[in-house]
Structure formats: structure tokens, C-alpha cells
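Note that this complex is displayed minus one protein chain, with the remaining chains in position.
Chain lettering (A, B and C) follows the sequence in which the chains are written, and residue indices restart at 1 in each chain.
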Amino acid sequence: MTRPLTQPDDRGFFGAFGGRFVPETLKPALDELSVAYAVAKDDPSFQAEFAEALATYSCHPTPLYHAERLSEHVGVPVYLKREDLNHLGAHKVNNALGQIILARRMGKKRIIAETGAGQHGVATAAVAARFGLECMVHMGEEDIRRQKLNVRRMELMGATVKPALSGSRTLKDATNEAIRDWVANVETTFYLIGSVVGPHPYPSMVRDFQSCIGREALAQMQERTGGLPTYGVACVGGGSNAMGLFHPLSAHPEIELIGIEAAGEGVDTERHAATLTKGFPGVLHGAMSYLLQDAEGQVTEAHSISAGLDYPGIGPEHAHFHTTGRARYESATDAEAINAFETLSCLEGIIPAFESSHALAWVLRNAGKLKGPVLLCLSGRGDKDMEEYLLHKEGK
Amino acid sequence: MTRPLTQPDDRGFFGAFGGRFVPETLKPALDELSVAYAVAKDDPSFQAEFAEALATYSCHPTPLYHAERLSEHVGVPVYLKREDLNHLGAHKVNNALGQIILARRMGKKRIIAETGAGQHGVATAAVAARFGLECMVHMGEEDIRRQKLNVRRMELMGATVKPALSGSRTLKDATNEAIRDWVANVETTFYLIGSVVGPHPYPSMVRDFQSCIGREALAQMQERTGGLPTYGVACVGGGSNAMGLFHPLSAHPEIELIGIEAAGEGVDTERHAATLTKGFPGVLHGAMSYLLQDAEGQVTEAHSISAGLDYPGIGPEHAHFHTTGRARYESATDAEAINAFETLSCLEGIIPAFESSHALAWVLRNAGKLKGPVLLCLSGRGDKDMEEYLLHKEGK
Amino acid sequence: MNFTEFIAQRVASGRKLLVPYLCAGYPTPDHTVSLLHALADGGADFIELGIPFSDPLADGPVLQAASLVALRAGSTLEKALEAAATFHAQRPEVPVALMGYTNPFLAMGAEPLARKAEAAGIAALLVPDLLPELWDHLAAPGMPPLVPFAAPNTPEARLKELGSIGGPFLYAVAVLGVTGARENLSDSVPAFLARTKAKTGLPVLAGFGISRPEQVPDLAPACDGLIIGSALAKALDGAADPVQAAKDFLIPFRVAMDKKP
Partner (left out) sequence: MNFTEFIAQRVASGRKLLVPYLCAGYPTPDHTVSLLHALADGGADFIELGIPFSDPLADGPVLQAASLVALRAGSTLEKALEAAATFHAQRPEVPVALMGYTNPFLAMGAEPLARKAEAAGIAALLVPDLLPELWDHLAAPGMPPLVPFAAPNTPEARLKELGSIGGPFLYAVAVLGVTGARENLSDSVPAFLARTKAKTGLPVLAGFGISRPEQVPDLAPACDGLIIGSALAKALDGAADPVQAAKDFLIPFRVAMDKKP
């Protein structure tokens, strides 16, 4: 028996979470986007164009890989959904393709995006290049310094990278700047958000674009094993790779869904990004969700060795899954992630992104205690993290 | 009408090229390898294991991408065979998988390889990790300095990187060292060569493992366009991605095959790697082929901005195709490759490897003069080249 | 007389409302009460007291900076309410409205907020990231009325809707963009204000981008009052005597607004 999939209500809420907490200036743009997406979603020509782009611009269906040595190591079969093989090295391109095709249908000529580590910025710059659209990526000045190579990649593909000079000068602030840019240029500009966050309809739209992950994986598991996984595991930053996996899987109540947040230096320190574990509900970047914040409602800074998880918010549908218990959210520390990064590299010759390493860390932590096959979303490759890894090792 | 595919003769020659120019110590190992490969080649269980690895450890069939904006730019449809999407970012993993599965069947416990830029070394380290085999990669001391990140990737995956201290301390010398290592450890060690070079049976075996490129692309072209491409284009270092494309295509006499060598600073300077254009036949690393050498038969140093094309030899089957005229070999300079690198990045949001940029440069150079669809092997992604690109730009 | 009646009366009297926006706790929490007085002295009809927020996404650089300075100096919603209460006790004839982002209000909780706001005599609440559709998130007994916003891209149907939702007045965002003093506003602003007034039927106060008394003659006739934020924060920035600076800043606007055309 499968269960119906979650959908946001009329106001864009998943239970208590989501909605549209935005200035009036953005309301017409969000209305326009909602309508355009609703039309596109049911338009076979849109879906065909999106499917073709996923298949040839990236490599969907991405493989499902039975990691034999890892399986042996943890005692149950582990299947890796190879989103690391996507064009540009992460699942981010799935969503970027979906949104850019929509933007073009809407006649938008200018694309903006926010980025932290630069993965979503690179994906956006690439798809904007591919469709010949002007592109500006907002990125915290601090992140620009830390992720120079991704900045150069974006520039090489013709995007302008605009330093965000406010606040902590990282992803949160880049997002604020992107929203400000959008407010100022709302009539010409398409804001291509990088995760299942932001005002309605972004969380459900981005989720839909990422749902190829879960849909493909289910079919592949069925074909390969004749059954379902016992666990669906993914790391959670904003939550797009996780929701891309979880949403299709959530139709099957017997699958345990497990999202892993970044515990940074530990959830009992000040330096972590474990939003569901340690935050409480609030409004940031256009949606109600869980949030790392102080007692006054001021948003606090997140910390993780993984730049892509270093965000104080989380997608509202995850907050909803957390509240309803449909998914379980745990966390993994920087140290556990590094260990998982090394373990997968050595056992399988696959260097995972630091982000994905958090999900792997959960599997390793539970070695010997798992009850059945694990389906894990390997959201990205770790090439981008090598330098940070070496710094970390030297720091020891 | 299709033509039969080229096969080496009993002594491993393609016409005048190839063979086994090796010390007697290696003869038993090459005999053993030839037999093992001949058996494996006809063994459905070997082929199934290889196909499964290609499909799930990497992402074969890799997509065929119709590059619309590039096509518009050059006047004919251009289809990119997306080998850049492979695990680890280049076609090298195809061959590494084929050989490691064979090595395991042969009961070998230790894998050695040579590497220049590190792409083949990384692929070898990865597949050795995946199968739990000991791995040593020989790499010129100079290349180790230039490609630190790839060295660290190999080490992270458990390989030992052994600096080659002789000669110019680059790929040629690393290959000498690998052969010396093999001679010394021939009974326990499998030498996993990275291109269609070396003594028989390597050139035809590596070609077979890379032929998925051409086979898949032909089927995809047929499915997509209902026909054949007018041109099959690839860059040529040792020549494995090119032969992987050319070999299946060579059955169709109407397809023009074009291999692009690295002209470095110009074929009329001393700094290039245009082996077929400027070299003459000779023996290096176990095979008779074209070679950059002086009048005394001393091998000269190659130069290219692209580390993967920076090799004074070329696979013997290419020398044969060159001699028979079945393929045409031209060259592209560093400057043309850089231009192509920028052009594809801006037009399609795909950053190509410097190697593959040479093949693209040929297409760009012939814009407006092409007579039909181009099938181009995009052998790798350019992330690895960003740093070099920036240095180059700053140097201007 | 409630705040809605207060506005209506001033509008009826033909007086253009002058509304400065003061970031609570800027430059320090100790300044807030005296700055409220200074603005009242300078001719404010009522005052918007801004609640600093870590992520003020509708604000330009000047108010972002002010917000940050205030937060670092220890400004909180609680303290802002205390300052407003003090001021209200001393000068009840100059109302204070709170302007702030949703999250700090939610963090306090709608009910405690309503209770404390009522006690402090808060006249209204302006929440730039809370559309009227979501006002239920701040609904609580005794909560001061919320104020709707309109922008140049707000469609006519939406303006009518906003009118029917109602509120003491409508905050007309004069530009597509964030807060921040602009040298010149678009020529189309008066038409936008007139349209907004006509379609909503509400008193319309215009804000975002008003920086100089010279802009007043163009704008004031098309609306019922002007809100001035970033330009004031700029005037306070680094001022030796912020209180004097606030008054000096505001008076020319008052003069310009009282000048009959």
C-alpha cells in the first residue's frame, strides 16, 4: 500500500511550515511563478524538455551503485544513488535545469541565484550559459575568498559573481542579497533558488525537480533487488537532495527516512548547523520553518566543515516531516564526516562531497545495527573538498 | 556497408606498428595477459561484470548531448559524447575498470600504473580501492609538483604515489619507472596502462575497453538523428579516447575520423606534442609507433598546456590509421585550445578538459566549412585545468 | 481615539503626515527615548520604531548597518517596547508604531507581544515580510492593527483587496527595491500613489527612498504623508549629538510638508 505524497496547501504550507513570508513587492512574482509552474508541471512538452536535459546535459538516470566493500563493512547492502556523477558534480544541476527551462518559458532574461560553497552558483551559471541568459550569482565575500575556484568557474561560464558584504558574508547573507536584488528587479529577473527553501512555490517546485533522485532510485532498487530499501538516507542542508529522495520514498510507509544534519563541532557547542536538532520554528528567507536562532529571534550563524550544509534554516517540508515523524533527523559531526569521507574513498574509490559524507557517517555509526538495505543519496563528489580536507589534516 | 574492424596480427602489429618491444623478462607476463584477456573477451561473465561496472560505478552509456548553441555557432549540429561525466571526470575509468576486473581474475594482488596529469592515476587508484587491491602509481616528480591535488586524491584512496626521479620527471619517465617496477615484480604485479600504448596486447585491449565510447555514440546518433555523423573527432594523447571512438566508427567508411594532437606553442617550434604531424616511426615503451625524436633516435620532450596530451608517443593503431589514411590527424595549439575551453564554457556551461578542448578547437577552426553533423568525444571535464587556466590568463 | 481615527482626522484636516523611521537601539538603546522626543519635537506626526533583525531582507545598506549596530549594542524587542512605553507615558499625543520583521515578533510570541504592545501604547504594527494573508500568525487579543503594504507592481485587483482588508493606513513602497535614500525617485511615483489611494480607499503614506525635503512638493500632494527612514539613519550616523541631529534633520521636512502648494 502506498500513501499519497505531501503537497502544500493553498497558502503554500506543509502543515505549519512554509508559506510566503515576503514583501508585497514579491507577491506578484510569486503568483506568476506559481501559475507558470502549475501550467508547466502538467505540460508534457515542459516535462519532456526537462527529462531530455536531465538525460543529456547531465546523466540521468544517475546510476545506483551497490557498494560491495562498504556493504561488507557495515553488515547490510548499501546502495549509493550516484548524484555525484551529475554534470558539475552534484544534484544541484537537476533543479537548476528545471528552473531555467521554466524561466525561459516565462520569458525572463536575467537569472539570479545565491550560493554558499558555490555548487548551486556553478550549476546556475552553467544552465544560464547553456540557454544564453544573463546570470548574476550572489555570494558572501567570505565564501568568495574560501571558494575561489568555484568563483572562477562561474565567471568562466559568463556569470557575474556579486560579493555579499553584509552580515557574516556567507550563504545566509548572499540569500538576503539575492532577495534584495529580486525585489529591485522583479519584473525582468528570475530568482533561481538552490534548495527546497524560500517562499512558496519554491520548496515544492525544487522538490519536484529533485524528485528524479527518489523516483529513479526506487525503480532501480526494485529492478536490482526486487524490493524496497529499509532506509533512505541523505544529508540535509537546505534539504533538496534529501527531499528529492524522501518525497517519492515517503509513499512507502515501510521505508525509514533519515536526514542527517551537520553537527559541526558538536550539537552541544555553538558551532553546528543542526537546525532540526537544535533550532525552533521561525521565519527566514520567505518561509516558516525550523531555524537556528537566539531567544530574541535573531538568526545565528551555522557552522559546518561542509559549506553546503552551513545554513541556519531548512526546507519547510522537512520541518513538516520532522513534526509528523515521517522522517527522522539526526546529525553527524565534522569529525565523523571526515572519517566517512576517508572510508568511502578507501573502500570504494569514490570521494564523496563533505555534505554527502554526513549521510555516510550515519551509516558507519550504525554498522552492525542496521536491519536491511540502505539507499543513500550520494549528493555530490568531493573534489571540491580536497583542499579543505588537506587543511584540516594539516591542522591536526 | 560496414567494413571489418582492425585487429592486430599474431605478433601484435597493426600493419607496421605495435608489437612487443620489451625485455625477455616481460614476455611471460605479456603472454599470460594475452591469454587471460583472450579468454575474458569471449567470456560473457567477464563482459557482464565489466558492463555492470561501467553502468553503475561510472555512468555508461554516457549521454550524447546535442550542443545547440555550439551547433549554431559552427553551422552544423555538434553532438558531444559526454565522457566528462564519467566517475572521476574522464574516459580513463572505462579502461581502468576493464583492466582491474581482468587483474582480479588473474589473481594479481598488486596494481601499478603510470600517470602524467594524474587522471589515469586517479582512475587506477579508485578501481584498486574498489576491489581492495594494493596500488602504486608512478608519477614524475615534476608532475607531482604540478598536480598536487590529484596526488592527494590518489593517496586518499589508498594508493602510493612513487616519484619518478629520472629524465624530465614527467609522464615519459613515469612510464619507464612503471615498466622497471613491472620487470622487478612481474610475478605478482599487474601493470594497468592508461592509454592505447605499450606492448601488445595493451593497445588493442585498452581500445576494446574504451570502445564503449564509439559503440554507444553510434547507437545514440542513430536513435537521435536516424543517421551517422559526418565527422568523428577526438583529441589524441596516447590515443585511447580517440581510438575508443574511432574503432567502432571505422566500420562506416563514410565517417571522417579526425584526431587532434597538441601543437603546443606551434608545430614549427620545439614545444609541441604533435607526434604524427612531426614525428617519425620508432620504438618507445614497448611498441613501434610514431615518436617525437631527434635524428639519433633519442626521444624528445613533448610540450602541451594539456598534461594529458604531453606525450612524445602515440598508440600504434593510430599510426596505422594515419598510414592507411583511415583517420586524419591534425593539431591545435595551446592558444586554440584555451579559446575552445572558454567558448564551450560560455556557450554550453560545460567546462571541457584542456585535452578535449583541442578537439573542440578543430571544430571551431572549421566553423562554416563543415559538411555535416559532428560527433565529438568530450573526453574529460576541465575542473582539473582551472588553476592552469588562471595562471595562463594571468601570464598574459 | 484609536490610531485609525487619529490618521483619518489628520488626513481630514488636510495635514500631510510626517513619519520618521527610527531604528530602536541605534546608535545605542540608551538613545531611543530621547530620539523619540527629538523626532516629536521635529514635527513627527507619529513615529515608526524599527526592531532590528539579523536578516533585514527588505532593507538597503544603511538600515542594515543601523540594525547591526543596534543589535551589537544589545537592542531587543523587549527594550524597544520599554522605550516606547516610557515615551508613550511622557508624550501620548505622538503615537509610536512598531516596524519589524516577522521572526523577532514570533520569537516573543503573538500573545506576549500583544500584551506588551498594548501596555506600551503601540499604535500599529508594520511587518514588511508578512503579507495580509498571513496576519493570522500575529493574531492575538489586544494586538495593535497591522498595516498593509503596496508596491508599484501591485496589480489593481490586489490594491482593491488590500483596501478591503483595511488598516489605519497603507504603506506605499515608492520603489521596486529595498529601503535606502535615493537622490531621485521615478516620475511615475505620484501616479502610483494616486492610484493606490484611489483603489484602496485608505490613507496612503509613501516610503522607501525619500531623502531630501526637495522631494516633498512632488510627492506630498499625491498621498497623505511621507515616511523617512534611511536618510534619518544616515543623519544620525556618527553625529556628535544624535538628538540634536534628529531634530535638525526632520524640521526641514516638516516645513516643506506644511507649505501649501
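Please note the rule applied: a residue touches a chain if its C-beta (ideal position, glycine included) is under 8 Å from a C-beta of that chain, and two chains touch if they have at least 3 such contacts.
Bear in mind the structure is a predicted one, so any value in this text is a computation, not a measurement.
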Interface partners of the hidden chain - shown chains only, full complex considered = B
Tell me which residue among B:Asp42, B:Glu296 or B:Glu394 touches the hidden chain in the full complex.
-> B:Glu296
Given B:Gln47, B:Asn185, B:Thr230 or B:Thr277, the residue that touches the chain left out of view is B:Asn185
Just one of B:Gly194, B:Gly259, B:Gly282 or B:Pro316 touches the chain that is missing; which is it?
-> B:Gly282
Any idea which of B:Glu24, B:Asp42 or B:Glu394 touches the chain not displayed?
-> B:Glu24
Chain B residues touching the omitted chain (full complex) = 11, 19-25, 27-29, 165-167, 172-173, 176, 179-180, 183-187, 281-286, 288, 291, 293, 295-300
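Just so we're on the same page, only the chains that are shown with their structure count from here on.
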Could you grab the centroid distance between chain A and chain B? Build each centroid from C-alpha atoms only and quote it in angstrom.
-> 35
Give, as an integer number of Å, the spacing between the C-alpha centres of chain C and chain B.
-> 67
